[in-house]
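Note that one protein chain is taken out, while the other chains of the complex remain in position.
Our next item is chain A:
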Amino acid sequence: MPRQCDICQCARAIIRRPKTGQRICKECFFHVFETEVHHTIVDGRLFSPGDRVGIGASGGKDSTVLAYMMKTLNERYNYGLELFLLSVDEGIAGYRDDSLETVKRNKEQYGLPLMIVSYEQLYGWSMDAIVEAVGRKNNCTFCGVFRRQALDRGALMLDLDHIVTGHNADDVAETILMNLLRGDIPRLGRCTEITTAGDGYIGRSKPFKYAYEKEIVMYAYLKRLDYFSTECTYSPNAYRGYARQFLKDLESVRPSAIIDIIHSGEAIKVSEEVQVQRPSSCERCGYISSNPICKACALLEGLERGIPKLGISRSAKHVDASATDISVGQTQKSTHHQAVEPVHFERLREKALEMRMRRMNGDANPCAAPCDDSCHGTTCVCATDDDCAGGGCH
């Protein structure tokens, strides 16, 4: 017997909503799902009108739905945002190259400009090359550290005000549990924040913080969105696997458990004495870091010197900052993939400021000025074709 929607009381219910267990119709599902994300954005005060917002896009379900949702809500509620797709190419054959194809299709489907930054370009190392050098055991450390920085670099290249990522409620709840189980108290205090500071200039936030993974999949399915679903070819974090499985079990015992955990995480207060010290900048690349050398630079140095363990244990402190002298912006381009020095963040910020000045002077095209080639081909691989039509570079 067909059942009526619990919400509108007229249409036929077609799904049982994972978050509440209500049986609802398709339109009501869209309505509540979109409105909840809208509430998250409004209550969290994530944006101001006129913001240039980059959507961290991997081609996976979360970021595809996020891109669609941001576009929809921006139009519906007049956020006044300028949206961009920002992708990181880690260089994992058979995984990222395929998912990037999806992102490129999304760019056409949603009419949003796209920028892709690659590990290869930024650091001179693709993940495939890193795995070859370090083996499969710690490669996720490299990937995570590099990705975080790569997004910030991409954001500066586009002069963004804000980055949104597709982290969902399941991810957040899982992280809370992990930090609790591992005793990572500073992170336990931080991990529920909806906006984090990024490199100190660009805010980052998670509009899907309260959205269930199952509902994101459901939304993508019902909206027939085009997304890529394959797990990364390199093995996932085993410990996180336990937390993930436990969370799935919890959800089956009580569907509200995920949101309940987030509620708990937000209410938890960490004792004053375990607050972390104020971070400073990396002496080499200018990225935010609590040590003289940031994690990415330490990992890179380990790779370059053939001792990849360097950055993984507590070694970042022991790297002698003065050992390698880097003159900013003057690194020569080399065909040898291991010789790329990451561009200094000060340089990226200057470029971003220049772009902003040009935009304020009425020049809408960020790529119009001739490129002085100091961007190593990373600044302007961006944007939609028409954006770049008059552009001076690459």
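Quick note on the criterion: contacts are C-beta pairs under 8 Å (C-beta built on N, C-alpha and C of every residue); 3 or more make two chains touch, one makes a residue touch a chain; residues count from 1.
Here, contacts and distances are computed from a predicted model.
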When you check the chain that is not on display against UniProt, which of "DNA replication complex GINS protein PSF2", "Cytoplasmic tRNA 2-thiolation protein 2", "DNA-directed RNA polymerase" or "Ribosomal RNA-processing protein 42" does it turn out to be?
"Cytoplasmic tRNA 2-thiolation protein 2"
Just to verify: which one of A:His31, A:Arg105 or A:Arg190 makes contact with the chain not shown?
A:His31
Thinking of the whole complex, not just what is shown, which of A:Leu46, A:Met127, A:Leu188 or A:Ile202 touches the missing chain?
A:Leu188
Which listed residue (A:Thr233, A:Ser264 or A:Ser290) would be found touching the missing chain in the intact complex?
A:Ser264
In the complete complex, which positions of chain A touch the hidden chain?
6-9, 19-20, 22, 28, 31-32, 35-36, 39-40, 43, 176-177, 180-183, 185, 188, 210, 239, 242, 246, 249-250, 252-254, 256-257, 259-261, 263-274
